[in-house]
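With one protein chain held back, the other chains of the complex are shown just where they sit.
Chain IDs A, B and C follow the sequence of writing; residue 1 opens each chain.
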Amino acid sequence: MKLGFTSTDEAFRDEIAGWLAEHLLGEFEHIRYRGGPGDEHAYFRERRAWEQAMAAGGWIGVGWPEDMGGRGYSLEQQVIFHEEYARAGGPGRVGHIGEGLVGPILITHGSRWQQQRFLPGILSGEELWCQGYSEPGAGSDLSNISTRAVYDAGKDNWSITGHKTWTSLAHEAEWCFVLARTDPASRGRHGLGFFLVEMQQRAITVRPIMQLTGTSEFNEVFLDQAICASEQLVGEPGQGWEIAMALLGFERGVSTLGQQMMFQNQLNQIITVARRNGATADSQIRQRLAQAHIGLKIMRYNAMRTLSGNMVDGSLNRAAMISKLYWSIWHRELGNLAMDVLGPEAEVAAAQPYELTPLQSLFLFTRADTIYGGTNQIQRNIIAERSLGLPREPRMTG
Amino acid sequence: MKLGFTSTDEAFRDEIAGWLAEHLLGEFEHIRYRGGPGDEHAYFRERRAWEQAMAAGGWIGVGWPEDMGGRGYSLEQQVIFHEEYARAGGPGRVGHIGEGLVGPILITHGSRWQQQRFLPGILSGEELWCQGYSEPGAGSDLSNISTRAVYDAGKDNWSITGHKTWTSLAHEAEWCFVLARTDPASRGRHGLGFFLVEMQQRAITVRPIMQLTGTSEFNEVFLDQAICASEQLVGEPGQGWEIAMALLGFERGVSTLGQQMMFQNQLNQIITVARRNGATADSQIRQRLAQAHIGLKIMRYNAMRTLSGNMVDGSLNRAAMISKLYWSIWHRELGNLAMDVLGPEAEVAAAQPYELTPLQSLFLFTRADTIYGGTNQIQRNIIAERSLGLPREPRMTG
Amino acid sequence: MDFSFSENQQIIAESAADYLAKVSGTAAVRAAMETPGGFDVATWQDISSEMCWQLTHIPEAHDGLGLGYVELCILLEQMGRNLLCAPFFSTVCLGVNALLLAGTDEQKHHLLKAVAQDGTRLAMACAGPGRHWGNEAVTVEYETTSSGVLLNGVYAHVIDGQTADYIVLAARRAGTRGNQGIGLFVVAADHAGIQREALPCMDQTRRQARISCTNLELDAEATMRNVGHAGPLLEQVLSLASIGMAAEQLGVAEKVLELTVDYIKERKQFGRPVGSFQALKHKAADMLLQAESARSAVYYAACIADEALRSGPLASELHESASIARAYCSDAAFVNAAEALQMHGGAGFTWDFDVHLYLKRAKASQHYFGDGAWHRERIARILLGETA
Partner (left out) sequence: MDFSFSENQQIIAESAADYLAKVSGTAAVRAAMETPGGFDVATWQDISSEMCWQLTHIPEAHDGLGLGYVELCILLEQMGRNLLCAPFFSTVCLGVNALLLAGTDEQKHHLLKAVAQDGTRLAMACAGPGRHWGNEAVTVEYETTSSGVLLNGVYAHVIDGQTADYIVLAARRAGTRGNQGIGLFVVAADHAGIQREALPCMDQTRRQARISCTNLELDAEATMRNVGHAGPLLEQVLSLASIGMAAEQLGVAEKVLELTVDYIKERKQFGRPVGSFQALKHKAADMLLQAESARSAVYYAACIADEALRSGPLASELHESASIARAYCSDAAFVNAAEALQMHGGAGFTWDFDVHLYLKRAKASQHYFGDGAWHRERIARILLGETA
């Protein structure tokens, strides 16, 4: 066990920090700290341009192996990269699904053709991705997927029909990875396929979901015989579940440290408010601010442990198993704390008709943190069963 | 809705308060505030004598109908009775199971013979009762009772064999009511009988359970062909469950107000400590003391609602449904608060080898409040299913 | 001692529920909350002229119905359940209570009649900018002049301040602090020297305004009782208002539980209603515990409020019972609404489901007239005998 970074690492820190200082201004100045969760609808065009600026600087896929077009940076360097990016107020990445999920899964499970076709578009920031997992009838119970994929031997392609939901970026992304049932007779985790589907086709309709914030960054996606060429099926028919689970593993990778820097920025904002309005004199608020600080530090230590226990392959250790449950609860309480630090002021929005302040959005949006990507109830089931080996519930189906 | 009592009620208050002031001294002086939960092993002989002194004063069964030997007091008067008893530091009643549970159930479900045989012994304080519900394999799942009762037509009596546990007073009581299976083929709630069993027989062995406090007020009771005359079966064979449930209803009667006065005495002790050791300067402790006070007040209001909604018949309304869950959580936290108010002092026991202080016993003993009489998990199931009509869990058995 | 509703009280509750189901259903609330004023004028007219709810606890001597605070809380509970958008709370729990406790005979005669007959809307302004409420938070100052008094300063969060016809103003004699030097005044909202700015609110079902007084000149007519020593009166008004808001919060805590139970009975996952899973059942049970306990706290406090308004023997319990009700109900409403949203899964996160409206109301309510910690600290002072 050792803390701190080598001088080489620190040199690298100066490099990325320097690059960001040079580039994150001018046309991009006003999108600093914007576009994070709860704000993903903001400044989309500028953030897409920024994604390409990042690509030009060679800052996309820094953790990917070099033979895949990445820069093969060490874990420490990736950590530093994400830390500095968040520290500089780097805007919410519109390419994060491609870089963080699709890229890694294609690198580990994709065909040579798929790698050559899709990785460059991600690295250049020119092709954005969204994910087609959840369905109205398959929220917590992902294995209940009812979207169907039918193979047409004549055309050698798949025809996909179904209804996906909670898809962010769907109205902007060029591509979507879709979990669909290749075997109509199958149930549960069997008979699923993992498809790479082009969004620009008549057979696909995107409908934004209006959220409690009054904004929309999630969408419903309706597929009505959407076409997917057979070489765009990752792995074999029936392997979909395995691939989907491997992909979820990547969500807990180094990017979590960047997320934590974003959390740190939010906590700092709240502390600034507390200093301004005298909440720092309230011993209850002091306890809660300290609690938030403690929670965030430990979140970071948990992540460091996870990463040190070579997580790069996406395998889960105990510290990783709890990460979603941990951060979602912490973040939700942070949103609540923000309101309570503001006190009566918390009510006052930014503008009519219903434009919320960043802290109000934080409060409302973090209510979803404990829901999407597997509700906390599901998280606890998984932890109890996988990490503690407790018996499964009696299942009615699946 | 109206608060407060009539002048008649207040006159009654003076009467009982006066009687207690006159009698709760001399040989009884040192048992004031003793013998409550966690302390039931203390001064047993004196408390039995006190029970009989109470009887002599006509203070047992005050709420029973007059034709059953009670005094038929109004609800208000019973409330006042229990309040004054606790306020005066009246010792833990050794006859409470007889007066609070057996009496009422015999009045509503007992035969004339059973009423004539058993009510006088309760009213005179000469016959004490204990309860034989729980079994090692039937804790939360009371319907899993495996104790068997076999009828002997020749002798016209029942022979009962089984293993009961968590039976307080078993080593002192003359009588025990036992839930046993009259139909060996039955399962779950069916085929049970409710028996009144004499404790003084060779076929019954009592073994004390040593608790985390180092004391024993609960016992295991082993019945090996214990004999029970057929007229001592309450109701019919197969009615046991119905009777047992009706009896549980009485637990939530007026006596809860007396319990709350005991809680008040405990909270007062803790506040006294806080004043002495300066914990009142700790804003966290202040919040928790206030929380405890608020919780106790609301517990009282809940009870007042329950009683006003004529609970005398033991039927359950919503405020009554939550009462066990509510008070057990409150009381457990009170024990925890007591330790935290004491701080480092909390560790220091009364004497070697392992004599605990009252507040230490409170802390440890209240850990059981959320377990016995149906764990809080069970309480929540019952509330969710009965009060909210949520669907039952899929059951494997029963 | 009887702690159950009388038959009359039952009827009031049921008829209020029926009426509000008609005028304050989801569609009506969502329409009203989008309007500039934040409420539907016709509905308010109907409530004030047909139902006459604002008269509930006003004595008959002042054209009121002469009922009690319990009856008032029964109505407020129903309004909370339905998120009624209307200036009822501000008019009755703040305005009317201020008049009853601190109004001169003249003011009572004149204004209570107006409230009774024309549905005149009242509001009360007390706290300046910052996180506090109560006497210590009064920052607007008054100075005595030859003709009366002159008020200067800002009120930060005035409920329904923008749409009120008359406003009760709390101010302090220049240079005083805490409970000292407090005076109450009542003035027409369109009086010169009063600037009102409507504030956009996260909870669209209840509006607030920022009110500035610049050399606001008031004469004896506007001056309420005990000027310069009205601190205790203000504190009583705020405790009465707190009890009223606790009743609304009770309504919220109960309604979100009902919404949730209905939802989880229907919604299926893993081949069974999600409401059959222990995790959700147990949360629902805890929500019921919160709601039932909130109910007990509210109606006990309501009985005490009656005692206070009629100087009964238990009047001295007003602040304690108000703080008990508020400390408990503020948390109960928020915790239940938050759990409800979680138990609705993704659906609760959408604009179309009502849960978020209740979550926002619950959060906003936590911060009016002192948050939970503030009320617990007040209880601690009472408990430890630290207050006079």
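The definition used in the following text is that a residue touches a chain if its C-beta (ideal position, glycine included) is under 8 Å from a C-beta of that chain, and two chains touch if they have at least 3 such contacts.
A quick note: this is a predicted structure, and the numbers were derived from the prediction, not measured.
Chemist: Can you list the shown chains that the hidden chain touches?
Modeler: Over the full assembly, the chain not pictured touches A, B, C.
Chemist: Among B:S140, B:Q201 or B:T272, exactly one should touch the missing chain; which is it?
Modeler: Only one of B:S140, B:Q201 or B:T272 touches the chain omitted from view, namely B:S140.
Chemist: One chain is left out of this view; which of B:G89, B:G121, B:G235 or B:G343 touches it in the full complex?
Modeler: Of the listed residues, the one touching the omitted chain is B:G343.
Chemist: Going by the touch rule given at the top, which residues of chain C touch the chain that is not shown?
Modeler: 277-279, 282
Chemist: Over the whole complex, note the residues of chain A touching the chain we left out.
Modeler: Counting over the whole complex, chain A touches the hidden chain at residues 1-5, 9, 76, 79, 271, 275, 280, 283, 286-287, 289-291, 293-294, 297-298, 301-302, 304-305, 307-309, 318-319, 321-322, 325-326, 377, 379-381, 383-385, 387-394.
Chemist: Counting contacts across the full complex, list the positions on chain B that touch the omitted chain.
Modeler: 134, 137, 139-141, 144, 165-166, 209-212, 214, 277-279, 282, 284, 339-340, 342-356, 360, 363-364, 367-368, 370-372, 375-377, 380, 393, 395-398
To be clear about the criterion, only the chains that are shown with their structure count from here on.
Chemist: Would you mind checking which chain's C-alpha centre is most distant from the centre of chain A?
Modeler: B
Chemist: When the C-alpha atoms of chain A and chain B are each averaged to a single point, how far apart are the two points in Å?
Modeler: Centre separation, chain A to chain B: 54 Å.
Chemist: Hey, what residues on chain B touch two or more of the other chains?
Modeler: In chain B, 283, 287, 394 touch at least two other chains.
Chemist: Residues of chain C touching 2+ other chains?
Modeler: 272, 280, 373
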